[in-house]
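First comes the structure, then the notes that go with it.
One protein chain is absent from this view; the other protein chains keep their places.
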Amino acid sequence: MIAGIIGATGYAGVELVRLLSGHPEIKELALASVSYEGDRIEHIYPNLLGKVSASLTKVEAVIAASDVVFASLPHGVGEPYAQACMDKGIPFIDLSADFRFGDDEATFSAWYGKPYQYPELRKQSVYGLPELNRSRIKALAASGPVIIGNPGCYPTGASLGAFPALAKGLVGPGLIIVDAASGVTGGGREPARAFHYPECADSVSPYKVGSHRHTPEISRNYQAMLKVEQPQPEGPQLIFTPHLAPMNRGILSTIYLPLVDTWQAAVPRSPAPRPPTKEIEEKTREIWECYAEFYRNEPFVRVLPLGSIAATSRVRQSNFCDLSVHLDQSGRTLIVASAIDNMVKGAAGQAVQNMNIISGFDETAGLTAIPASF
Amino acid sequence: MIAGIIGATGYAGVELVRLLSGHPEIKELALASVSYEGDRIEHIYPNLLGKVSASLTKVEAVIAASDVVFASLPHGVGEPYAQACMDKGIPFIDLSADFRFGDDEATFSAWYGKPYQYPELRKQSVYGLPELNRSRIKALAASGPVIIGNPGCYPTGASLGAFPALAKGLVGPGLIIVDAASGVTGGGREPARAFHYPECADSVSPYKVGSHRHTPEISRNYQAMLKVEQPQPEGPQLIFTPHLAPMNRGILSTIYLPLVDTWQAAVPRSPAPRPPTKEIEEKTREIWECYAEFYRNEPFVRVLPLGSIAATSRVRQSNFCDLSVHLDQSGRTLIVASAIDNMVKGAAGQAVQNMNIISGFDETAGLTAIPASF
Amino acid sequence: MIAGIIGATGYAGVELVRLLSGHPEIKELALASVSYEGDRIEHIYPNLLGKVSASLTKVEAVIAASDVVFASLPHGVGEPYAQACMDKGIPFIDLSADFRFGDDEATFSAWYGKPYQYPELRKQSVYGLPELNRSRIKALAASGPVIIGNPGCYPTGASLGAFPALAKGLVGPGLIIVDAASGVTGGGREPARAFHYPECADSVSPYKVGSHRHTPEISRNYQAMLKVEQPQPEGPQLIFTPHLAPMNRGILSTIYLPLVDTWQAAVPRSPAPRPPTKEIEEKTREIWECYAEFYRNEPFVRVLPLGSIAATSRVRQSNFCDLSVHLDQSGRTLIVASAIDNMVKGAAGQAVQNMNIISGFDETAGLTAIPASF
Partner (left out) sequence: MIAGIIGATGYAGVELVRLLSGHPEIKELALASVSYEGDRIEHIYPNLLGKVSASLTKVEAVIAASDVVFASLPHGVGEPYAQACMDKGIPFIDLSADFRFGDDEATFSAWYGKPYQYPELRKQSVYGLPELNRSRIKALAASGPVIIGNPGCYPTGASLGAFPALAKGLVGPGLIIVDAASGVTGGGREPARAFHYPECADSVSPYKVGSHRHTPEISRNYQAMLKVEQPQPEGPQLIFTPHLAPMNRGILSTIYLPLVDTWQAAVPRSPAPRPPTKEIEEKTREIWECYAEFYRNEPFVRVLPLGSIAATSRVRQSNFCDLSVHLDQSGRTLIVASAIDNMVKGAAGQAVQNMNIISGFDETAGLTAIPASF
């Protein structure tokens, strides 16, 4: 199979190049780049020398040559290419936000500042978070060429960390907070002051507080998962706060979920906080079992053993999402730590996972690398 | 004046050495170290060569030689030295947790695993967070030799970030969450796997989730500030989650505070989150004014201009606490970002500030360094 | 085939675990660890969860179970295990220095402070730098069970960077300098002050100046390569200076080689240095061609295109050695920049490469990962 990549020289694009070059079902890559048309990918990224060699051509040529097309483009510019792929009858896996919101154009345009160009394409599109949507992805792919709206990086980690609690009725009414820290590759390849080494090294800082575009995507995913088993009248409220941390890859999301009464640990109230009690420990184990059971068959979600805590270093360059499950000392709030590699499970790896699903490949094909220990 | 430092070779100890060596009122240092007795501080820390030269002696000699004593020791071992200082009639500024809880021995012993050794010393001790307690610190110091319970690093950043909202009645019932990331110096000087470079570089991870000892200290501070103007029947619930981030210095705390109805922004409810509206912007400005007004006369708290966001890099090596004020997109939760240098305002700098207060020096003496831009 | 790893929980050991777990010819691992006997590797390294699961047993059990044994042990303790493998008739690939010096026990014991325990084992051992020794490795392996002395990390990068110049007669008499910087994983897994995050972050420093144990290994390799084609009466003098740099993986070696007259660029002498001239450019190209030709068939050495400079980031997690070739502005000294991943080509990867060679596997088996772009 020939895979095409549009926007191949961006960070997500070149991560696709790396993953697909090692994919057992992909025999050849066709790469497009507006900025570097006519050049070769291994000149732009010399790390690829001797392993990948491909010229950078026009989008049209890539679509013409490919059996599946990945697009890693700015939001709002890829729809014509999606249409072209549908016309040709091949799948289009889009890493931008254009196809993440399906019918809800209002939310998309409120946050991304533009309307849909080809609204009818949403009939052929599906949100590509397999742990939420696998059956719908498969079903749609079975019916014809499909467009995958590949999830945002933060929504992936935030969603996977909360899904079991939402789906299994652990979460009560109230506010859900997602406090997350991302590595600097999340800002993309183009130099900018915020990502200039001396500005972000040795420092942590939040950004876009109360205003990050991934907020509605996370919220929508939470509601979608709630609906599965027990819709709440009001649905969860959500706050999402991203931070920039001085590392290359990784997103660590710390997720605070209010427990329904029945899932709270029965800790005696005290005027001042007290260290976690045995009840906390027991309830944590029960919740851990929910999580482990929920993800039992998922190839890319690891519910860490009790006592182990998620860290971005442990999922580096892998498609894993690591989860650790904790209770606050009062027993009323579930705290989940979720770690992904923002460029793999948060972008290119998940895109490959989606390709595997819609193509009938083993879902882990090309994604079997073992995360290194350091 | 001669300042004594017990535990001078630990990270907080040597930061005291640095700050006090540049203090206009300190003419000499007397240093004690159990691990390096008989050696010299500039051999242990060659960065001090040519600037500081002092031998490391016994604790008793240091107390005998000094007009004020700082102790940077493990929790639970400094009380006899505090007693010795009281006997001699000189102040004792303690960077451990031993004197942070005053009368509340129950909470101290629940979290630190030991009882008070000299309970009656608490009559002469006061919690040394000047922005909370300045008048009490001064009053107690006026009445005789005083023991300062210098605040923990996380509680300093978390408290300063929430105080104006608590004191001015912005915070309604509900959960307060403090999600914080610390640099690795917070783990101290002794090598350990968690702080081994290859283990913590290029990674973010939470630790002691739901069980960090700074939780009761933050909670107590929040209640103390609430009491000032409007005690709540139940007091705030608190969750505190620390993270380790790959940087040397700094704590970035992101604090989520539920607003009372009257301080919420009147944002129209929508089924999905919407970007921040004009009402959010206006309400943020009102809250910002509260914060600016609250800290108007504080020399070490900077309420950043609207549009600027707290970052640990900007307070590096300074005694500043930088605060930025934000609202979530629903207008119901106040989000404050608070940045300190964990070793300065979070430890040694605040200890010097306390010495200045009890000694009648200018509160900023020895703490006037301008934070570098990188 | 079953591969055994002795010292599996050290950094080089666990990197072997990672690489061998993905090796197409290895069906099972047998792991030994003195420190963690009875535990499981995936508990010590949770990054392996779901990918590798193996208990840690005794050395004897590992040797008994294995078809090939890797040892990642301190210098001077592995010889009995080598003997046991020879007795059993299986190869022993040793990552310590014990078998790097062959007959030259004098040099080994001068630098490592102990004599050989089983001197006669050197008849069955060979230095495992394939680009120097491939035919001898193969020949020895063909004659019976073999012991591989896997090269040191610095000697690997330093040797590969100088070999073509040495072998093809470019290097004249005089001093060769190797100035190298290593990532912190080179210091191993055990916490120590030098590798404590706050001590080595954001800093560069040399260590063991004029006294690093890798000096005689580099020197020996240089002489060995010289001998191949044109022995010099005196042989090269060598200075090797290692530095610690704040990164996890990688060694960047900058190698200064004095050119023989005939290979110098004919640059007009001037009283002050002048920017590189056209002659420099042309001569650089000639030398580049030597390098490219020398390594034409080597699967793991990449002579970068002119204009590209070696960087450790580009070989991260790969078995590549990247070389870039430069001339100083006077045209008299060849400067080669050599980048390897110290844990892969500098340790575990090269060990796997050696296993491939002696086992008759494709030399790149298990080592085909494409280096990531960031």
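We call the chains A, B and C, going by the order they appear; numbering starts again at 1 in every chain.
By our rule, a residue touches a chain if its C-beta (ideal position, glycine included) is under 8 Å from a C-beta of that chain, and two chains touch if they have at least 3 such contacts.
Treat the numbers as computed from the prediction; the structure is a model and nothing was measured.
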Item to check | From A:Thr185, A:Asn221, A:Ser253 or A:Gln329, residue that would touch the chain that is not displayed | outcome: A:Thr185
Item to check | Residue of C:Ser53, C:Ser135, C:Gln237 or C:Thr364 touching the missing chain in the full complex | outcome: C:Gln237
Checklist entry - Hey, which of C:Ser33, C:Ser125, C:Thr254 or C:Gln353 is the one touching the hidden chain? => result C:Thr254
Next on the checklist: Among C:Ser55, C:Gln117, C:Ser330 or C:Thr368, which one touches the chain that has been omitted from the display?
Outcome noted: C:Ser330
Item to check | Residue ranges of subunit A at the interface with the undisplayed chain | outcome: 11, 183-185, 189, 191-193, 195-198, 200-202, 246-248
Checklist entry - Which residues does subunit C use to touch the chain missing from this display? => result 104, 106-107, 110-111, 174-175, 177, 179, 181, 183, 198-207, 209-211, 215-216, 219-220, 235, 237-239, 241, 243, 245-250, 252, 254, 256, 258, 271-276, 280, 309-314, 316, 324, 326-330, 332-333, 335, 337, 339, 374
Checklist outcome for this item: subunit B positions in touch with the non-displayed chain are 11, 14-15, 18, 21-22, 43, 45-52, 185, 201-202, 248-249, 302, 304-305, 308, 313-317, 320, 322, 343, 368-374
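Going forward, only the chains that are shown with their structure count from here on.
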Checklist entry - In terms of CA centres, which chain lies closest to the overall middle? => result A
Next on the checklist: What rotation angle takes the CA atoms of subunit A onto those of subunit C? Round to the nearest 5 degrees.
Outcome noted: 180
Checklist entry - Which chain's mean C-alpha position is the greatest distance from subunit C's? => result B
Item to check | Centre distance in Å when subunit B and subunit C are each reduced to the mean of their C-alpha atoms | outcome: 47
Next on the checklist: Centroid of subunit A to centroid of subunit B, CA atoms only: how many Å?
Outcome noted: 36
Item to check | Residues of subunit C whose C-beta touches two or more other chains | outcome: 11, 185, 201-202, 248
